[in-house]
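Let's look at subunit A:
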Amino acid sequence: MTSIYKADAVFGDDSEETFSVAPRFCLIVDDSATIRRFSARLLNAMNFVVGEAEHGVAAVEACRLVVPDLILLDWNMPEMDGLACLKAVRAMDLQPRPMIVMCTTENVLPKITEALAAGADEYIMKPFDRDVLRDKLAQLELI
Partner candidate 1 sequence: MFGVPVTRVQDILTPDAIAPVPGGPPEVQGLINLRGRIVTVIDLRTRLGLRHGGEERKGMCVTVENDGESYTLFVDGVGDVVTLAADTREDSPTTLDALWKDLSDGVFRVNDRLLVILDVARVLAIRSKQ
Partner candidate 2 sequence: MDDLLQEFLTETNESLATLDVELVRFEREPSDAKILGNIFRLMHTIKGTCGFLGLPRLEAVAHAGENVLGKFRDGELDVTPGAVTLILKAIDRIRQILSAMEQTGAEPAGEDSALIAEINAMASGQAVPEMAAASLDDDGGFPVAAELLAEVAQAIEQNPTLAAPAPVIEPDVKKAEPAKANGEPAAPAAESSAAASSIRVNVDVIENLMTLISELVLTRNQLLQLQRGQKGNEFKVPLQRLSHLTSDLQDGVTRMRMQPIGNAWAKLPRIVRDLAVETRKRIELVMLGADTELDRQVLEIIKDPLTHMVRNSADHGIEPGAERLAAGKPEAGTITLKAYHESGHIFIRISDDGRGLNVEAIRRKAIANGLVTEPELATMSEQQIIQFIFRAGFSTAEKVTSVSGRGVGMDVVRTNIERIGGAIEMSSVQGQGTTFLIKIPLTLAIVSALIVEAASQRFAIPQINVIELVGVSDRSDVSIQRINNAPVLRLRDRLLPLVSLRGLLNLAEDETGAGRTSYVVVAQVGSAKFGIIVDRVFDTEEIVVKPVAPILRGTPFYAGNTILGDGSVILILDPNGIAQAARQQTADDGKSDVHAAAQDGIKDETSFLLFGTRGSELKAVPLELVARLEDLDAASIEHVGGRHVVQYRDHLMPLVPFDEFHEWPASGKQAVLVFSDHGRSMGLAVDKVVDIVRDRMAIELSSERTGLLGSAIIAGKATDIVNIGHFLTLAFTNWFDGAVEARVVAQRRALVVDDSAFFRNLIVPQLRAAQWHVTSAANGAEALRIMEADRPFDIVISDIEMPEMGGLDFAAAVRRDQRWQGLPMIALSSHANANDVQQGRAAGFDEYLSKADQPRLPENLARAMDAVTQASPWRNAS
(Lines give C-alpha, C1' and ligand atoms only; values in the text may rest on other atoms or scores of the structure.)
Protein backbone atom coordinates (compact mmCIF):
# COMPACT_ATOMS: atom_id res chain seq x y z
CA MET A 1 0.00 0.00 0.00
CA THR A 2 1.04 3.53 -0.24
CA SER A 3 2.87 5.05 2.67
CA ILE A 4 2.44 8.65 3.24
CA TYR A 5 5.18 10.85 4.55
CA LYS A 6 4.48 14.44 5.28
CA ALA A 7 7.54 16.57 5.15
CA ASP A 8 8.14 19.89 6.78
CA ALA A 9 8.13 22.06 3.72
CA VAL A 10 9.73 25.25 4.94
CA PHE A 11 10.87 26.69 1.72
CA GLY A 12 8.97 28.11 -1.13
CA ASP A 13 5.63 26.40 -1.58
CA ASP A 14 3.01 26.33 1.05
CA SER A 15 1.64 23.11 -0.26
CA GLU A 16 2.53 20.05 1.69
CA GLU A 17 4.03 17.45 -0.47
CA THR A 18 3.00 13.93 0.18
CA PHE A 19 5.01 11.06 -1.07
CA SER A 20 4.01 7.65 -2.22
CA VAL A 21 7.42 6.19 -1.75
CA ALA A 22 9.12 5.28 1.52
CA PRO A 23 11.64 7.93 2.51
CA ARG A 24 15.31 7.36 1.93
CA PHE A 25 18.08 8.00 4.39
CA CYS A 26 20.75 10.59 3.81
CA LEU A 27 23.80 11.13 5.98
CA ILE A 28 25.01 14.72 5.99
CA VAL A 29 28.66 15.07 6.86
CA ASP A 30 29.85 18.64 7.51
CA ASP A 31 31.59 20.41 10.38
CA SER A 32 29.16 23.30 10.32
CA ALA A 33 25.97 22.68 12.24
CA THR A 34 24.31 25.44 10.29
CA ILE A 35 25.01 23.83 6.96
CA ARG A 36 23.90 20.47 8.26
CA ARG A 37 20.64 21.91 9.43
CA PHE A 38 20.16 23.77 6.20
CA SER A 39 20.78 20.73 4.09
CA ALA A 40 18.53 18.66 6.33
CA ARG A 41 15.63 20.95 5.61
CA LEU A 42 16.17 20.74 1.91
CA LEU A 43 16.43 16.99 2.04
CA ASN A 44 13.42 16.54 4.27
CA ALA A 45 11.38 18.33 1.68
CA MET A 46 12.58 15.81 -0.84
CA ASN A 47 11.44 12.78 1.10
CA PHE A 48 14.68 12.06 2.91
CA VAL A 49 15.16 11.14 6.51
CA VAL A 50 18.40 12.72 7.64
CA GLY A 51 21.32 11.86 9.89
CA GLU A 52 24.19 14.22 10.76
CA ALA A 53 27.87 13.74 11.37
CA GLU A 54 30.42 16.39 12.30
CA HIS A 55 33.40 14.78 10.71
CA GLY A 56 34.70 11.70 8.96
CA VAL A 57 35.15 9.56 12.04
CA ALA A 58 31.57 10.11 13.14
CA ALA A 59 30.37 9.44 9.62
CA VAL A 60 32.06 6.07 9.52
CA GLU A 61 30.51 5.22 12.87
CA ALA A 62 27.08 6.21 11.61
CA CYS A 63 27.46 4.02 8.55
CA ARG A 64 28.14 1.07 10.81
CA LEU A 65 24.76 1.60 12.43
CA VAL A 66 22.66 2.21 9.33
CA VAL A 67 23.59 2.05 5.67
CA PRO A 68 22.59 5.37 4.11
CA ASP A 69 21.11 5.67 0.68
CA LEU A 70 22.98 8.90 0.14
CA ILE A 71 25.93 10.64 1.77
CA LEU A 72 26.56 14.35 1.35
CA LEU A 73 30.21 14.67 2.16
CA ASP A 74 31.99 17.93 2.82
CA TRP A 75 35.66 18.19 2.04
CA ASN A 76 37.20 20.21 4.86
CA MET A 77 36.62 18.77 8.31
CA PRO A 78 38.59 18.13 11.50
CA GLU A 79 39.50 14.64 12.73
CA MET A 80 39.07 13.06 9.33
CA ASP A 81 38.49 15.05 6.18
CA GLY A 82 36.20 14.32 3.28
CA LEU A 83 38.61 12.44 1.09
CA ALA A 84 39.78 10.14 3.85
CA CYS A 85 36.21 9.51 4.88
CA LEU A 86 35.23 8.71 1.33
CA LYS A 87 37.94 6.11 1.12
CA ALA A 88 37.05 4.66 4.48
CA VAL A 89 33.38 4.33 3.65
CA ARG A 90 34.05 2.70 0.33
CA ALA A 91 36.41 0.32 2.03
CA MET A 92 33.54 -0.78 4.26
CA ASP A 93 31.84 -2.14 1.16
CA LEU A 94 28.37 -1.29 2.40
CA GLN A 95 25.40 -2.98 0.85
CA PRO A 96 23.43 -1.60 -0.85
CA ARG A 97 26.08 0.75 -2.03
CA PRO A 98 25.33 4.31 -0.92
CA MET A 99 25.57 7.22 -3.32
CA ILE A 100 28.23 9.68 -2.23
CA VAL A 101 28.13 13.30 -3.32
CA MET A 102 31.14 15.43 -2.47
CA CYS A 103 30.41 19.01 -1.53
CA THR A 104 33.18 21.26 -2.65
CA THR A 105 33.73 24.98 -2.62
CA GLU A 106 36.43 24.89 -5.17
CA ASN A 107 35.94 23.90 -8.74
CA VAL A 108 39.37 22.43 -8.88
CA LEU A 109 39.67 19.67 -11.39
CA PRO A 110 42.41 17.60 -9.81
CA LYS A 111 40.52 17.39 -6.55
CA ILE A 112 37.30 16.41 -8.25
CA THR A 113 39.06 13.79 -10.26
CA GLU A 114 40.67 12.42 -7.17
CA ALA A 115 37.33 12.17 -5.42
CA LEU A 116 35.63 10.47 -8.30
CA ALA A 117 38.48 8.04 -8.59
CA ALA A 118 38.26 7.26 -4.91
CA GLY A 119 34.63 6.32 -5.21
CA ALA A 120 32.51 9.46 -5.17
CA ASP A 121 29.54 9.35 -7.47
CA GLU A 122 29.04 13.02 -7.98
CA TYR A 123 30.10 16.38 -6.74
CA ILE A 124 28.12 19.51 -5.97
CA MET A 125 29.32 23.06 -5.54
CA LYS A 126 28.79 24.86 -2.28
CA PRO A 127 26.72 26.83 -1.60
CA PHE A 128 23.85 25.02 -3.22
CA ASP A 129 20.16 25.75 -3.05
CA ARG A 130 17.08 23.62 -3.36
CA ASP A 131 17.04 23.58 -7.10
CA VAL A 132 20.68 22.70 -7.54
CA LEU A 133 20.40 19.88 -5.04
CA ARG A 134 17.20 18.64 -6.63
CA ASP A 135 18.77 18.52 -10.03
CA LYS A 136 21.78 16.65 -8.77
CA LEU A 137 19.72 14.09 -6.90
CA ALA A 138 17.51 13.58 -9.91
CA GLN A 139 20.62 12.93 -11.94
CA LEU A 140 21.47 10.19 -9.50
CA GLU A 141 17.95 8.87 -9.74
CA LEU A 142 17.44 9.22 -6.04
CA ILE A 143 14.31 11.26 -6.51
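Note that a contact is a pair of C-beta atoms (placed from the backbone, for glycine too) under 8 Å apart; a residue touches a chain by one contact, two chains touch by 3 or more; residues count from 1.
Candidates were picked such that all candidates are chains of the complex that A comes from, given by their letters.
Worth saying up front: this structure is predicted, and the values here are computed from it rather than measured.
Here subunit A touches just one chain among 1 or 2 in this complex, the one numbered 2.
Interface residues of subunit A, counted against candidate 2 in their complex, comprise 7-8, 10-12, 25, 27, 31-38, 40-41, 44, 49-55, 57-59, 61-62, 65-66, 76-78, 105, 126-130, 132.
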